[in-house]
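Structure provided below as structure tokens; questions to follow.
Note that one protein chain is taken out, while the other chains of the complex remain in position.
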Amino acid sequence: MLDGLAEFPRLLRVYDFLTGKFGGSILGSSFEKKELAIKMKREDLLPVLATLRHELGFNALADVIGLDNLRSAGDGGARFSLLYQLYEFPGFARLRIVVDVAEGEEVDSVTSVYKSANWAEREIFDLLGIRFAGHPDLRRIYMPEDFEGHPLRKDFPLEGKPDGV
Amino acid sequence: MAFKELELNMGPQHPSTHGVLRLKLAVDNEVVLSIEPIIGYLHRGMEKLWENLTYPQIVPLTDRLDYLAAVSNNLAYVLAVEKLMDLEIPKRAQYIRVILAELQRLASHLAAVGFMANDIGAMSVLLYCFQIREGILDIFENYTGGRLTVHGMRIGGVPFDLDEKVTAMIRKTLAGIPEKIRDIEGLLNENRIWKHRTKGIGLISPEDALARGLTGPALRATGVAWDIRKNIPYCSYEDFDFDVPVLKGGDVYDRYIVRMEEMRQSMRIIEQALEKLPPGIFRATVPHSLKIPVGEVFFTIEAPKGELGFYIKSNGTDKPERVKMKSPSFINLQSLELMCKGNLFSDVVGILGSLDIVLGEIDK
Amino acid sequence: MSKTRSFLRKFLLIDIFQGLLITLKYYFSSKVTIQYPEEVQPPPERFKGLLRLYRDEAGEPLCIACKACQRICPTDCFDIEGERREGARRMWPTRFNWKLDRCTSCGLCVEVCPTDAIRHSDAFRMTSLSRGPLLFHHPEMYLTGEELQKYFCGGCLR
Partner (left out) sequence: MTAQTLLFELLIPVAKIIAVILYPMIMVIVMIWLERRVVAWIQGRVGPNRVGFQGILQPTADALKLFFKEDIIQREADAFLFNISPHLVMFSSLLAFCFVPLGESFRIGGYTLNLWVASSPVGLLLVLGLSAVGVFGIIFGGWASNSKYPLMGALRSVVQVLSYEIPIGLTVLTVVFFSRSIDLVEIVNHQQHGKIWFGFMLPVSFIVFWISGIAETNRAPFDLPEAESELVAGYHTEYSGMKFAYFYIAEYTHMVLVSSLVVILFFGGWLPPFPNARFFSFLHWIPGFVWYLIKIMFFLYVYVWIRATLPRYRFDALIKLAWKWFVPLSMANFFVVVALKYLL
């Protein structure tokens, strides 16, 4: 039981519901600074988000954050991790679903559940190179089409590639 | 005759796309069939830069995100870092921050209403809005020295104390604003052409708005009372009483009315904050070479354009591991397609103005 | 009643006349713009103008080449070298290059400088005919007023 979660009944209810329904696929959860974060297996991302949206009322996806853990993951950790920041109106509860993605793995896109994920996933594809299966039109959003490489990766030089576009 | 839709290209250098945004439109003689915003012309790679700068060095860079509301960007980033460090901010600094943030909201809404009115043709309203906005920029210039890139926040508080000169200037400027706002409303609110160009245009339902993550005045115009200052109070907003204007129409006219109303509420907050300004220090002591233990935080504030958030992950060094900005304009722009469906080509300009997007924040 | 009143308002163009009256009021009100080169609004006291180095009363540079500003600058505009003269406790800057075209006038260096050597002046006319003058060397960091203008473009000294 995470300490401090008790005073937040709404988050507690969500946490119990999720551990009940998806017990197997929860890899870990943390509750610091009054923010609940639950780490999930990559495969069950879509069903979890679907239930969160339809049954628990998390009707808006604020942001999808892509992390490159090249330097901080240490050994064994996955190269990338994706954070889905959800919030629920009118309860104003916040929830973060964390999913680890190894190099070259595909994550299924959540645009079917949350429309605002469309550009967020395109941005992550453009800057980090994580592909999203089932995304309506997965194209680069910032960089020109013929740009090779993904700038936000830790191994991408800050000054940019010398011969780059 | 084979149906051939006209492929139109608006931008990236177009008078009313508020910066370098390109809109690919398919138009069947004036009726918009499909619209696809293309962004990236102002991408400066902020997030890559941030990974190589120390925490205090990032603050001036956040000025350049939403360049019409620099102080709000500073506030969002600075509050996120302070939450990450669990740093206690003195009450006086919080009140000064609220005053600066609300002044910035006033200036940003004035710019938004001015640009929108100018796009729809009422060009004098733009000049009247900017006349008022100049007064607010002068306050910023007297307080921190910068008009647009204000750099008005530091980690731990505010750069200078709010001395008598600046307070008197704020009171004098605020005294003149209500009368000017009444003039603008007199020019627009009842004007039949304005109502015709904005009522029932760019409609979006509350469910669609929430599903697409719309936030800010655009969301509050669809009837969803979501204002982070009220619902998840930060930076001692709970000490002030102000109400959140919410309308049901969900069209361009209601967004305009919500913004005008929010300007009045901001002035109310500033007056209360000036009266109840507690004594004390205006900046907590923070070491110059700031090192933050490992942790992560996602913190959002109610910026003029919508819910502006910062996700910061620290790795114990003085440089953040990752800083991601959740930009309201980036997400609001995605619902432009839904709003423009079936409207005419000349409405796209009005809808884009009512969404109040800023490209610096979208392209990062 | 309100139906006919709104029809009358609409038919007699009341809203348009109301708007016209407001613009007429502004037509006769005082103008806010000033004639720039002739009248110049003096920048306020905390104005973040061109960065200048300052000397103490004895004419010695205040700057002790501690490179705090070089470290804090987000766009690294500074390139400073100092040397310690024998028997003195403090350092003197031998090289103080500052790239004006990289500076975003954020003011962090002014805050972090221990001896208040570098401060914002109220100069904002920074036009120059080429990129050369934008790289300031140590002696040029002390120029203010007329010599500064002459250094920039030596032009009309307006």
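Observations on the structure shown:
As written, the chains take the letters A, B and C, and residue 1 is the first residue of each chain.
Note that a contact is a pair of C-beta atoms (placed from the backbone, for glycine too) under 8 Å apart; a residue touches a chain by one contact, two chains touch by 3 or more.
These numbers were taken from a predicted model, which means no experiment stands behind them.
The shown chains contacted by the absent chain are B, C, with contact judged over the whole complex. Among B:182, B:196 or B:341, the one in contact with the hidden chain is B:196.
Interface note: of C:2, C:33 or C:127, the residue touching the hidden chain in the full complex is C:33. In the full complex, chain C touches the hidden chain at residues 16, 19-20, 22-24, 26-27, 29, 31-33, 35.
In the full complex, chain B makes contact with the omitted chain through residues 6, 8-9, 14-16, 29-30, 117-124, 127-128, 131, 187-188, 191, 193-194, 196-197, 344-347, 349.
The working rule: only the chains that are shown with their structure count from here on.
Once the centre of each chain is set as its mean CA position, chain B and chain C turn out to be 25 Å apart. Centroids of chain A and chain C (each the mean of its C-alpha atoms) stand 43 Å apart.
Among all residues of chain A, none touch two or more other chains.
Those residues of chain B whose C-beta lies close enough to touch chain C in the complex are 53, 56-61, 63, 124, 128, 131, 134, 138, 141-146, 149, 151, 159-160, 183, 186-187, 190-192, 288. Of all residues in chain A, only 32-33, 35, 37, 59-63, 65-68, 71-72, 83, 85, 89-90, 92, 94, 96, 114-116, 118-120, 127, 140-144, 151-152, 154, 156, 158 touch chain B in the complex they form. Chain contact summary for the complex, chain C toward chain B: residues 10, 15-16, 18-19, 22-23, 25-26, 32, 43-48, 68, 72-74, 104-108, 111-112, 120.
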